[in-house]
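Written out below as structure tokens is the structure these notes cover.
With one protein chain removed, the remaining protein chains of the complex are shown where they sit.
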């Protein structure tokens, strides 16, 4: 079975503001059943909008206008439900529908964050148990669910690490980060007040104990690595590296974005990791929402536990309760208001309960299986970045193709013509024209085969018909988008 | 604003059976928590499937396979949410989302039809009140909600009419039906055991009292008409016609499919109608579901009331209860098991409550307004079937175009290229190459204008580039479909 | 006004185009004496928020089956099965549910392919050659099958098993009343609970159009389909098998392999909630030779102008819009979305899932039956084998028992005296995968106390 795309028509659709017409009404709110309060009677005129103010062109459209607008827009989008989405590092696995149903239960959606604990025991229990599951999966001693995304989790972890050294009376100022790291790693480190010390990965794509040893010192708070790393390789020497860092009193922060490859197979605690964030919107199957919301819980070993953000959830007998800063004097405080992205936690909780230990292990194993299948099948046509079996993703370079004047971007765009979302491109930075393919465990062999066949065709086209690639995509609603113009002549909003 | 379509790609997708691969599993049911019962221990082997029976190629696919399959299929479809759907006689108005939410409340979906009355008072109240609203709207004395669709309602009404005459001891055998009638009218009449007596509408598209008088006799059970009729015209002489029929002891059946044009403006009872079916999936905004389910309640005047199907809902004090055949000896019995398409009733009920009397009237008025706008705007380019102001739909013929070798079908298919669902075509049969346009009240003026502009362009193309029409649609996933081959070489199922 | 997309300005522009100065003038086409002078007497319109509160209030007056609601052991033609989450998500895609019947195949390939697949799934489960797109429900589908059998055989006499769902029988009688009431009933064996072959034979007379049986029958008993097929075939009539619980088809020999000519029934069990009795999903499958006498929509495979595979409605010369009073049926709008939902449920289950589901239902019903019989408060009413439904005879007053159990939140079954006056204190009881062992044990315990 070959995956192809067919011609089809998309409905054209203007901006909602261009659909607007004076006096049209949509879903009007419920009329008031209490006496009307005249704003001007209690609020100074200067605090109020001018009468007749039309909010700068705020839309006036009908309910059907709205429905058609967003229905049509949605059809211009490609999601996991549309097709294969091998976006490396993003773990675009199937987002189970049952999790969506669970998250929409009114017993969850209708909870106010400040309602009394007695009235939200189910929610607290769910959070408490989810923390416990993440501890079990990672081997960490404690978990906070507060951060909103992976980067937020990194920041939270780094704040704790800073606080830990400050608390010891010996603040440290540096974080070692390998050159393969995701951009959020150095950015989070800087935001947390650290100086970033870059370190090169070896020719085999791995971090060497020697390289770490060479830069590790007593002003270094932590080494921040990703395992499996962003090349899809397991850091074999992680235990030794951790020993080196620990010897100098430093800590190991692991970017847990790639946890999908190890859950149920290996525990971060055994590797010497002290702090890790989980990306629930990757490993634990919650959808990405076209750019969030995600959730980035952080796991820590015992010595970092006092620094976790507040509130903490405690089980006292059969009751669940929230512990605040008064009882947690070393806490870094808060990463945000309230308790984190609860509805994302519901989905992750549901996922873990559906799979159980065996299911998680099986998912990780299958993710590795699928990635190695792609790696093997494509290595004749695309240059492997590193010639070792991979974990959950396979990284290629554009070396075989660049000679034909064809770039990684061209390959990526051409894949769209074949009906596939492109892989992650140009990341990690250490690989020339990187093509990072993460198939995940939820894809069928038929899909993998169709993707492989498309990639092979594209490799052939690169030689014989490079124009096909350069003009790609050719069957989408818009052709290649001019991103330079967007930055040079910024239009960041509609204006009347 | 001009409505256009854009190029876009659809994902190709085989039959689900072609996606199947041995051993793949989808959503496995919940494992049993009771002792396994070996079928062969109580059921004769001859009653059981053979071991290893694979049900003739029954699919074996994963959950993600299923999700992608139907997601992709859906994208090949055009619905009201996609765009303008001026399918005459079908009243393709906006299907409010809130009605879908209401119909999905577990307090409705979870009711078993045989649970005791005390446990489903809300459902019975809703049905009781919906009957009352439909009575009020139509002026009928009683309504049954049992029939599943318009045609089912017609049949139910005709059964009652037959029973009525039988009960009087003077069975009648004929039904008069105008030539403009929908196909279900004669088909239902035949199914109910009647002989159909066709009658011609006049040159003005209307039924004349004289024509009715000429065929009406004492063996005629009823005249079955549609008002507004299928040409979109109001039968001005309906009162006189009813008088003629009633004088001979006959009844008036009104096909209520076009009720959208008169709700809140005129009552069928005042016109002399004795029996009418409502198409909740047209007038009362419930979605069509790509071919149902609908709901076809039937309203009757007092003399037909004893014949309504059972059960009937009665309010006794504050309780609602079901009355069965024992207490309704003249009932025709049942049109189906249970009580009708309840979840469709929920939607219609919600619609009526949302709009109220004023909203219904406003909807009808706006539907007429929109239809007349289209009628006026297109009459220079397409020949009006009848030159009188219309009600909710405007009917044109292909006379202006047929000279260019272009058919109504070509015009219809070309509209697809412009992003519109075609109108109803070749119905009513009395109009040559009929093009029947029903815009409904929910469309915006911008949409009507875009449609008008497309129709005008097509009229121009018909003269100058008829090939454009004949080759249309040109931008859909499949080009014009060979319906003749489908009938000549029938393939009605997939086979392994 | 809700759902109307014109502003006042738009209305003005339209009126100007038409050449009228008010909407009142527009309504001039309506004879004045027919106009409603005042407003309809209906409750005032509601804002969406108010409407939703109203609807939640109406729903809250009910006690639905399921978590937090009633524990149900009711079946009798409406089964409480778990619907996979995929069904609502996918059938809830608006391109599917806001479309009309797929008259324009070029922009309806989604519905068309899905229903073509559904037709195939029905054929696969029943082992028949061809299935239609859908009919309203099991009862009306059975009535249509009887009419079809009359057309095929050119005969009038119709024999209905007494163990066919009483509301199905009532529906058939209503449908036939207008034409010819040549209907006879074949008694069931009060010991076995199944249709008596001899009784059926006797009722058929010499020239039966068809014999209609239900399998599993209304009492939950499995019929000897082959034996009954032989009996009616000997007289050149057709055998119509009605399946109200199609989950059984994962386990039972398909009707097509047991000599059946037309299989009809209700596929509500797949993908369609209880919904207080509707919409459900009438289905019909038959042999190729009878297809032109079949009622309802049929989707066929064909090609487009480029030779690509495509689907469209076909055999419409059978239908009302072409054939008018000579059509095989008057059906137009059918139950397409219900069929889509069933298809999604079935494909989500897949081969192994369907079989497993069938087995779980069998096991649950047998466990339930055993537990109930152990209470000694009730006794097996019939001896025939069963699938997921069965009949018991109570020593006590059925009505009182049902009421007492309802107080405990249990819908204990259907009092059969409602339809069979002779079967006093008989309950028809079903179990599905949604009845847990704990639920069943609780039922048994409460019954023993009732």
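A, B and C label the chains in the order they appear, each numbered from 1.
One rule holds for everything that comes next: contacts are C-beta pairs under 8 Å (C-beta built on N, C-alpha and C of every residue); 3 or more make two chains touch, one makes a residue touch a chain.
These figures come from a predicted structure and were not determined experimentally.
Within the full complex, the chain left out of the display is in contact with A, B, C.
Among the residues A:26, A:209, A:249 or A:466, only A:26 touches the chain that is left out of the figure. Hidden from this view is one chain, which touches chain B at 21-25, 27-31, 60, 62-65, 67, 71, 96-98, 100-101. Interface residues of chain C facing the missing partner chain: 48-49, 52-53, 56-57, 60, 67-68, 82, 84-85, 89, 93-94, 433-434.
Definition applied: only the chains that are shown with their structure count from here on.
For this structure, the chains sharing the highest number of C-beta contacts are B-C. Centroid analysis (C-alpha atoms only) places A farthest from chain C. Remark: chain A and chain B have CA centroids separated by 47 Å (rounded to whole angstrom). Inter-chain spacing, taken between the CA centroids of chain A and chain C, is 45 Å. Of all residues in chain C, those touching 2 or more other chains are 2-6, 10, 48, 84-86, 88-89, 94, listed in ascending order.
Residues of chain B found to touch two or more other chains are 24, 63, 67, 71, 75-76, 81-82, 94, 96, 416, 442-445, 476-477.
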